[in-house]
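What you see is the complex with one protein chain gone and the rest in place.
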Amino acid sequence: MSSDLWEVFVRPRRGLSHTHVGSVHAPDAAMALRNARDVYTRRQEGVSIWVVPAASITASSPDEKDSFFDPAADKVYRHPTFYEVPEGAEHL
Amino acid sequence: MNAQLFEVCLRIGDDALISAQRLAEWSAAAPELEEDIALSNIALDQLGVARLMLSYAGEVEGAGRDEDALAYLRDDREFRNCLLVELPNAGPAAGPHAPIDFGVTMARLLFVSTYQLLLYQSLLDSSDERLRDIAAKARKESAYHVDHATQWTIRLGDGTEESHRRMQAAVDDLWPYTHELFTGTAPSGLVPDPASLRAPWLESVTDVLTVSTLTTPPDGWAPSGGRDGRHTEHLSYLLAEMQVLRRAHPGATW
Partner (left out) sequence: MSGPSLSPEPQGAQSLLDQVEQAERALKEAAARDRAHGEDEQSHFDAVIGAEQKVEPRDWMPDPYRKSLIRQIAQHAHSEIIGMQPEGNWITRAPSLRRKAILLAKVQDEAGHGLYLYAAAETLGISRDELVELLLTGRQKYSSIFNYPTLTWADMGAIGWLVDGAAIVNQVPLCRSSYGPYARAMIRICKEESFHQRQGYEILYTLARGTAEQKAMAQDAVDRWWYPSLAMFGPPDARSTHTEQSMAWGIKKFSNDDLRQRFVDMCVGQAEVLGLRLPDDALRFDDARGHYDYTAPDFEELAQVIAGDGPCNRQRISHRRRAHNEGAWVREAALAHARKHA
């Protein structure tokens, strides 16, 4: 169920920017935020959290041999699980 | 010693202690890893308040009992928690080996934490300075507990047909035990009159149940006795487990 994977970004205090710290599973955004708070900040004060569905992230990285503009190569994780397989498509 | 203050500390501390003990049963057993972590956080918060309250109770009593002497060496007739917190996670009428039920735990957490939040909010105006201090810390944590229980009550009440049925059953089974929260006398100035908390509690809880597509049960049977040390059969089993090791080694340090 890759649809329930959320990436978590935390800003530990004012003046710093948000940093990626890992991921959590949650059925929706409200639970994702609360789960991220419990898992990655243990409810410290003054911390700002962003959660983003992993599937919503568009990514690139510097050393790639793929064309920067290749639309199939812009997901955050390279490997097949994170692509949605269309109904009826077997052996993908 | 201030006997009324001692009683008040025991009520609040025992509610928190027994709540923590029941929540701890979910360790390594929750429906999802993230939930295991969340429930442990709540258990730790409740345990923290219990320790502060029981330590204070011991000071007020002035007989040399500390938090552990009170937690581990009192018999069930001396505990002052409400009946609601001591009920098994499987439900008030479940058999001894019935599996723990997440719906029961969330419904109970909704009822208890909504009450605790109102109580601690009120205690900010207590005539006793230590109660005010403890309440200031406890109140912030309580708000998280109410939020957590609310999120789950909504998702279970308005989830699948099965979750709706199970959640409604949990609410119906626990409802009679909520009335005790609002009974009893209150030494004036120290703590709010319990009856005064009922209206805001009912409004909060009813709002959540409505959004969750759950029915608020009618008021009827209202078991009580916890505040006077007359508990259900469940408490002595809980205490047996909690206290056995300490009692087996009298005087030992851990």
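Order of writing sets the chain letters: A and B. Residues in each chain are counted from 1.
Keep this in mind: contacts are C-beta pairs under 8 Å (C-beta built on N, C-alpha and C of every residue); 3 or more make two chains touch, one makes a residue touch a chain.
Model, not experiment: these values are computed from the prediction.
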Left-out chain, listing which of the shown chains it touches: A, B
Chain not shown: contacting residue from B:Ala3, B:Ala222 or B:Val244: B:Val244
Of B:Gly159, B:Pro187 or B:Gly229, the residue in touch with the unshown chain: B:Gly159
Hidden partner interface residues of subunit A, rising order: 1-2, 4-5, 22-25, 27-28, 31, 39, 59-61, 63-65, 76-82
Subunit B residues touching the omitted chain (full complex): 17, 20-21, 24-25, 27-37, 40-41, 43-44, 47-48, 50-51, 54, 66-69, 71-72, 99, 102-103, 154-156, 158-160, 162-163, 166, 241-242, 244-246, 249, 251-254
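Criterion: only the chains that are shown with their structure count from here on.
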Euclidean distance of C-alpha centroids - subunit A vs subunit B, Å: 37
Complex contact set, residues of subunit B against subunit A: 32-34, 37-38, 41, 144, 147-148, 151, 155
Interface residues, subunit A side, partner subunit B - complex: 24-27, 30-31, 34-35, 38-39, 42-43
